[in-house]
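In this view, the complex is presented without one of its protein chains, the others remaining in place.
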Amino acid sequence: MLDYILIQAANGLVIGVMFALIATGLTIIFSILKIVNFAHGEIYMMGGYFGYYVITLLGVPPFPAVLVAMAITFLFSIGLERGLLTPLYSPRIERKADYGILITFGLSVFLRNIAIILFGPFPLRPPSFIEGSLAVFGGLMISYDRLVAAGGGLLLLVALIWFLNRTVWGQALNAVSQSRESASIVGINSERMYMLAFGVGGALAGGAGALIAPIYSLSPSMGLVPDTQAFVIVILGGLGSVSGTIIAALLLGISQNLFIALLPDPSRGPSYANAFGLFIMMLVLLFRPTGIFGRHAVAMD
Amino acid sequence: MRAPDLALVAVLALLAAAFPFLVNAYWLHVMIIAMMFAIMAASWSLLAGHAGQFSFGHMGFVSVGGYTAGLLAHFLGLPLPLGMLAGVLAAALVGCIIGWTCLRMSGPYLAIFTMAFSEVLRITIVTEVEVTGGAGGMSVPQLFHARTDLPYYYLILALLVVSVGGMMLVVASRWGLFFRAIRENEQAAAAAGVKVTRFRILAFAIASSLAGLAGTFYAPYIGILTPDIGSQDQMGLVVAMAIVGGMESLPGAVAGAISVEFLIQALRSYGQWRLVLFGALLLFTMRFARNGLLAPAWLRLRSLAAPRAAALAKEAVR
Partner (left out) sequence: MMNGTPPLIEAIGLAKHFGGIFAVDHLDFEVHAGELVGLIGPNGSGKTTTINLLTGHLRIDGGGVRVRGQPVAGLPASGFAGLGVGRTFQITQLFSRMSVLENMLVPGLARPHAHKTHVTREARRHLEFLGLAALESLAAKNLSGGQQKLLELGRALMLNPALLFLDEPFAGVNPYLRDEIIRFVQTLHEEGRTFVIVDHDLDAIQRLVHRLVVMSRGKKIADGPLASVRENQDVIKAYSGT
């Protein structure tokens, strides 16, 4: 039993890292564009498929394929931002919040449906990063793919923190997140920052999709759950706080998997695991009804 | 009401009454489904368009209505009409509870909260197979023992007319004014003496009970109830219908629902592509015509027709 719980905790850690990638993307988009991206989960899904086709059609090996998938998702996201989100920056458009909600919600529906056509409704699984499993203490086995996903995810998070803190682009993003007006006064082109934020946020989600594909396989509806889970995390973790988001993501991943492990009827575990996260989120929103989105600046800690 | 409106209503009433005799059984079925979606889209546009509460949990209330009726018939043998009544009441009650819990939320938070509500509900229905039949669905007894869909057609027509008519009365009344005042500025509405809590919950209760009503009709009509009806894809369809019609116009939402449903069916040889099409239609409408396509088009037509009608009337007098 203890073994089982440990396995679930380890799985939770892997999931937690993936959640962290998706949720930090969501946070970055929110703090710069001031919208909640309801299509974020679908971008994650697209990233997974990009990775799959880069491997199967172009013959790129799995590891670099993740980076290629992220680059494609980056460009793809910027395309979406240019096509759909520019009205958000126009002073003539009223009710921007409503527009942001509906346009990204519409986008999520659109991407899910087009994915069914382009990629088919059936789950696809790209080749493993590394076949086999690692035997840890006791009878514990963890597949190498999970280790790769967790390790790769952590690397990406470290790279993100470096990017936000140590590069000119990251600092410009930080400035825009704190005040659009003053950022534009010091000569930052905020429109370019919106593109960058949406692209980087998308690329992070896309990277998560590509990393997780060999473990859970790909399907057009795979974005639905992580999308809502990412909201939970962002709301729990404190907006803009990248480290808060990462901690919340790990906590949610682990507690969700422990919840599965401890549920008396194991057959129901997997499906209620998703409900668990959503339920937590509903509770959090009840007590912090403006979420933690309430603060607007991104703290690059 | 202006003359073009009256003319339109008269033509539509005639058309609606005669419709079953003008088309084959398949298109009659499509029309029945379309009208059921019209109730969902119109009630969503009351809640989101008029009252400003962007709920993505609307289909959850459709499930509440449908499953209440279905489960009561299944386990207690309750006659279906009674079960349907119970379904509507249950949806109204859950609507009050959800409306009350998200009183302090607005914008994306409310959208996320309600989306989570309907997903939790859907997951529960999928998982509790012994009770609900899970993803495979549960069978629900028929409402009418007729060989055709004719009785269903007139029933849903009546439900649509009554519920949309009722909502239009609400929108035109002081309640509708208060809904819009709260949507525009909650603080100012409170300062103006509007009981914000009461009217926010009221908007939720009305919209939810009508969504539940659509659900109680759907279950016996289709004969099988699956958790899919409460999915986010269905939610997307309903949002698309309301937005194409014109989100702040109830007749627009009805027109949007019927035209989108017919479009989807007419294009069914294109398979999955038609669903992409409605997603694209939604994006296009939002991006380039935020007031919707149908309601503004009608207003345009009416303003073109009105002077001409007046001129014709003058001719006639002479």
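Letters A and B mark the chains as written, and numbering starts fresh at 1 in each.
Everything below uses one rule, namely that a residue touches a chain if its C-beta (ideal position, glycine included) is under 8 Å from a C-beta of that chain, and two chains touch if they have at least 3 such contacts.
Just so you know, these numbers come straight off a predicted model, no measurement behind them.
Taking the complete complex into account, B:Ala192 is the one of B:Ala192, B:Ile224 or B:Ala266 that touches the chain left out.
Within the complete assembly, residues 174, 177-178, 180-181, 184-185, 187-197 of chain B touch the chain that is not shown.
Here is the rule we go by: only the chains that are shown with their structure count from here on.
On the side of chain A, the complex with chain B involves touching residues 35-36, 38, 83-84, 87, 97-103, 105-114, 116-117, 224, 228, 231, 268, 271-272, 274-275, 278-279, 281-282, 285-286, 289-291, 293. The touching residues of chain B, when paired with chain A in their complex, are 54, 56, 101-102, 104-105, 107-109, 111-113, 115-117, 119-120, 123-124, 126-127, 232-233, 236-237, 239-240, 243, 272-273, 275-276, 279-280, 282-283, 286-287, 290.
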